[in-house]
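Moving on, here comes chain A:
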Amino acid sequence: MLKDLLEKQRDAVVDRWKQLLVGTYPPETQRFLKTQKNPFANPLGNSIDEGLEGLYDNLLKDGDIEKFSEFLDRVVRIRAVQGYAPSTAVGFVFLLKEAVQEILGQAIRENRLYEELLTFEQKIDSLALLSFNIYMQCRETIFEIRTHEIRNRTSRLVERACQKYGMPQEWADTEETKA
Partner candidate 1 sequence: MELHNLSKPQDLMNIDLNKTPETPWMDTPVNFRDGTYIYPAAGKNLKRLGLPNPREWSPTDEDWKLPDNWKEIIMKGLKERLDKYRSFRLFMDICVRCGACMDKCHFFIGSGDPKNMPVLRAELLRSVYRNDFTTLGKMLGRFAGARELTVDVLKEWFYYFFQCTECRRCSVFCPYGIDTAEVTMIGRELLNLVGLNINWVMEPVANCYRFGNHLGIPPHGVKDMWEFMVDDIENITGINVNLPINKKGAEILFVTPSGDYFADPGTYTCMGYLMLFHEIGLDYTWSTYASEGGNFGLFTSHEMIKRLNAKIYAEAKRLGVKWILGGECGHMWRVIHQYMETMNGPADFLEAPVSPITGTKFENAKQSKMVHIMEFTADLIKHGKLKLDPSRNRKVRATYHDSCNPARAAGLLEEPRYVIQNVCEDFFEMPENTIREQTFCCGGGAGLGNDENLEMRMRGAFPRANALRHVQDKHDVNRLLCMCAIDRATLTALTHYWAPDVSVGGIHELVANALVMDGEQERTEDLRGEPLNEEEEE
Partner candidate 2 sequence: MYDAGKIIVGIVIFLGAVAFPFWYNAGKAATPTPPKLEVGTTEKQCVESTAYMKSSHMQLLDQWRDEVVRNGKRLYVSSTGKTYEMSLQNTCTKCHSKKEQFCDRCHNYVDAAPKCWDCHVPPPEKKQTARSTN
């Protein structure tokens, strides 16, 4: 059974997956990410660890979508602001395929577990789609923050102006009111 293999080799596969993901950071940073274990001194490495482990475990026990989202969020939320191309930001999900191939490839071939592998990989694909959703949410949040911030910065002024000159507040930001 592929599932047994995945369970037995859990640490090896997850480690390899982490390794591949950490490989997307500059070499000087990789060691820091790998060795500093204090979650507050190294939040990035810690989030990657927790995120990938959580995802893997939930893949094995067919966790629900909320759980997947929660763990994906840990990793994607960071990568969404680290200046990566979208593909790089969410593509780490596919690296699991690579890790499985490397660690379990031989065993899969020997036991002819191709069908199970196909099913497992389909799950990984779904995970990738899910991670794209989360990525987009994060990006939207960023833009939302931008607009919020600009509004907050002068919130009182706008409010006061509206009050004083009798403008309905919802007009304050539109082109018509400026003209």
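Per the selection procedure, all candidates are chains of the complex that A comes from, given by their letters.
Worth pointing out:
Everything that follows uses one rule, which is that a contact is a pair of C-beta atoms (placed from the backbone, for glycine too) under 8 Å apart; a residue touches a chain by one contact, two chains touch by 3 or more; residues count from 1.
Since the model is a prediction, treat every value here as computed from it, not as a measurement.
Which member of 1 or 2 touches chain A in this complex comes down to candidate 1.
Residues of chain A touching candidate 1 in their complex: 20, 23-29, 32-33, 36, 38-44, 46-47, 77-78, 81-83, 87-88, 91-92, 94-95, 97-98, 138, 141-142, 144-146, 148-150, 152-157, 159-160, 163-164.
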